[in-house]
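Below, a portion of the complex is reproduced, with chain positions unchanged.
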Amino acid sequence: MFAVFQYQELVERALQEDLGTGDLSSAIFPKSAMTRAKIYAKQKGIVCGLEVVEQVFKTIDSQMEIKRLREDGESVKTGTVVLELFGSVRSILMAERVALNFLQHLSGVATKTHQAVEDVAGLPVRITDTRKTLPGMRMLQKYAVRMGGGQNHRFGLYDAVMLKDNHIAAAGSLARAVEEARRHVGQMVKIEVECESLKQVEEALESGVDVIMLDNMDIQAMKEAVKLIDKKAIVEASGGITKDSLRAVAETGVDVISLGALTHSVKALDFSLDIGDIKEATRERWQKGEF
Amino acid sequence: MFAVFQYQELVERALQEDLGTGDLSSAIFPKSAMTRAKIYAKQKGIVCGLEVVEQVFKTIDSQMEIKRLREDGESVKTGTVVLELFGSVRSILMAERVALNFLQHLSGVATKTHQAVEDVAGLPVRITDTRKTLPGMRMLQKYAVRMGGGQNHRFGLYDAVMLKDNHIAAAGSLARAVEEARRHVGQMVKIEVECESLKQVEEALESGVDVIMLDNMDIQAMKEAVKLIDKKAIVEASGGITKDSLRAVAETGVDVISLGALTHSVKALDFSLDIGDIKEATRERWQKGEF
Amino acid sequence: MFAVFQYQELVERALQEDLGTGDLSSAIFPKSAMTRAKIYAKQKGIVCGLEVVEQVFKTIDSQMEIKRLREDGESVKTGTVVLELFGSVRSILMAERVALNFLQHLSGVATKTHQAVEDVAGLPVRITDTRKTLPGMRMLQKYAVRMGGGQNHRFGLYDAVMLKDNHIAAAGSLARAVEEARRHVGQMVKIEVECESLKQVEEALESGVDVIMLDNMDIQAMKEAVKLIDKKAIVEASGGITKDSLRAVAETGVDVISLGALTHSVKALDFSLDIGDIKEATRERWQKGEF
């Protein structure tokens, strides 16, 4: 649950990128020209970003009227209308591209996540994201992961401890590293350790960490690790997992699979905005649903 | 040519997303622990974003020493080291993920652009981007397109006129729309018209526009349009062009092909950061090149 | 066409400059004191900035009621009321000075532009601005130029190429400079070259530039240049043009005259705000138009 003001700055930056010193083409339209418009999907997938899209239009023009026909996280197919608008033609054209850019990317993230979740359907495993996000978009990308049916791994360096080989080397041993970390952080912070071998998994278990990450292990090693850990810590698989290997990894019994590609390599989900008949448009008729 | 201060705000936002209230894991390292590190490619492609990466490390720690071994736009293969660092271990770990996030995405854009440029090699055609960019990243994404060998289409609504069906409908005719646009903008602004038929191409030609976009036309129609236009305007092909059809489109004789996917559906190019031996590290030895 | 959010930051900065830690004088008024007020011209000219003025009052007090009686670009004479207000006396006084500062300056720019446009009336020439603008005010100043009947030259270094003597010297020749520029920029960008002699004009023509600027040429040279160019490029006159020489320059046949003074040396157009009778003020009576 975040609030509109938290992404308002990003909305304005994105609009500013596109508007610069003003839309040169819109002078063709009289200031008073009004129209209805709709945004619809051109592909099958999970829609995400509709609140942000609304905020993009509202930022350009506080008089814009908006009806949301779908909610974030719902599935759409080719032709599904997700949003209807009524307002100034100039305003709609000024906001269109930026609105679609948000929608296409976030729906892309949600759709990719949803596919991964489907791929492991029926297995007791969670799909999560990573910190491999696009600059400035982390909060929204992680929201899209949730809308796609995934969960969020830590949001950054600040909300959980993750100890890697460098930390362990510096501390002298895995146990020392965990102990040191525990001494510094409060009672609300979980500690995860990245393990590359079963030996490390054993050490991690002994030191009582909350989560053990199996880093780039093969299927067999993962199975052994899961057995070894035996519910005494949460088990996360990460690294080098592809669409092809995903279900096999899930079947090893790990609790969580984290996938960087959910946020770093996203294919946009295609949406379009269509403008209705400008001549017939009045706010009253639109509000009555007459056209 | 842009200046560092122009992307500094984005760098700080991206770091803030990751750092939040501080790195919980780095307390393991003594404040004085120094090390060298290197960033290297894990895939073949075009590197882009090294200046931004430098700025990420400098923002975390102004004492960080950095040697760039490659320049933006150069090709790399698996193992190519693009940057070497020397500095505080804590600082390197605090900056690592954000630096790689920039590098992987921008190199992904450059690499994708480069592939498209290769695909039309030998033909007198330019590959350009569109306004379908990721929120907040437009300036850097368009830079990456240039580094990949492409050119930039307009940057936004403000630096060129593009007249589409809605503009034409509103003005009454294509000719009126162009005339109206010309009346409003200064002498430094080019005017492009989106055409869906050869008839529209003829009208556009008559109205003396600078650029004619062939929107979602088939190969045959494009060939006829190119013939019709006969160098009296720049010809741009856009819409529905895939890797498979790209060369065929280029062979129609169009001057420019614009591709939204260069920036809206990007696969990250994989890079990694490796930390050297912390125990042996001194600034002096690093500066002398001893390790 | 730009949106309110694009100048909101400037409006708040300007208000902050004036309000600082708060208006010390307004404590005289009870919080509930309401009044009507009007803003009127004290000189003849072109009004510009009314939307910004509205935004200044709305930023101080979202309850302020505002009626606009004139639109940007219309002419006013001494006494013309351009805006009426109803709201809290404290709010009106807190916003007054900043609102007038915007209005006086932007109307000054529009009026100065209008005078130049009048001076060349009947001739097929356009008056444009330059990049010699006041820091932080470029978008609004260029808008005021349009409202005064002028057009905009390029907005900055980013939306068109202008090659000057230094560029030419560095490239080796004018032709090389143009060729180099063309290689770097996309198809939507125009190229202008600054020429100081007829010889340079010839070179510029040959290199096929879009716009040729005649820099500080005398009337006779300009005439010859216009003849030489013969509609093959747009011709711009710039440098050292005064109110006295303006028409003569226009009569040489150049297409565009650019004038730095439109934005760098502006005389404010005088406006005043008058407050009505505080005792009789109620929102209802004002809305009914009773006083």
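The first chain written gets the first letter, and so on, giving A, B and C; residue counts start at 1 in each chain.
The definition used in the following text is that contacts are C-beta pairs under 8 Å (C-beta built on N, C-alpha and C of every residue); 3 or more make two chains touch, one makes a residue touch a chain.
What you are looking at is a predicted structure, and each value in this text was computed from that prediction instead of being measured.
Engineer: Assuming the 3 chains shown are copies of one sequence, what number of copies does the full assembly in this structure comprise?
Structural biologist: 6
We take it that only the chains that are shown with their structure count from here on.
Engineer: Quick one: which chain's Cα centre is the longest way from chain B's?
Structural biologist: C
Engineer: Could you give the separation in Å between the centres of chain A and chain C, each centre being the mean of its C-alpha atoms?
Structural biologist: The separation of the two C-alpha centroids amounts to 43 Å.
Engineer: Per the centroid of Cα atoms for each chain, what is the distance between chain A and chain B, given in Å?
Structural biologist: 22
Engineer: Using mean CA coordinates as chain centres, what's the gap between chain B and chain C in Å?
Structural biologist: Their C-alpha centroids are separated by 33 Å.
Engineer: Can you pull out the residues of chain B that are in contact with at least two other chains?
Structural biologist: In chain B, residues 155, 158-160, 184-185, 189 touch at least two other chains, as defined above.
Engineer: Quick one: which bits of chain C touch chain A in the complex? Just the residue numbers, please.
Structural biologist: 1-3, 5-6, 138-139, 142-143, 155
Engineer: Would you pull the chain B residues touching chain C in the complex into a rising list?
Structural biologist: Within the complex, chain B touches chain C at residues 126, 128, 146, 151-155, 158-160, 184-190, 192, 210-211, 234, 236, 255-256.
Engineer: In their shared complex, at which residues does chain A touch chain B?
Structural biologist: Against chain B, the touching part of chain A is residues 10-11, 13-14, 17-30, 33, 89, 93-94, 97-98, 100-102, 104-105, 108, 131-139, 155-163, 166-167, 169-171, 177, 180-181, 184-185, 189, 260-261, 264-268, 275, 278.
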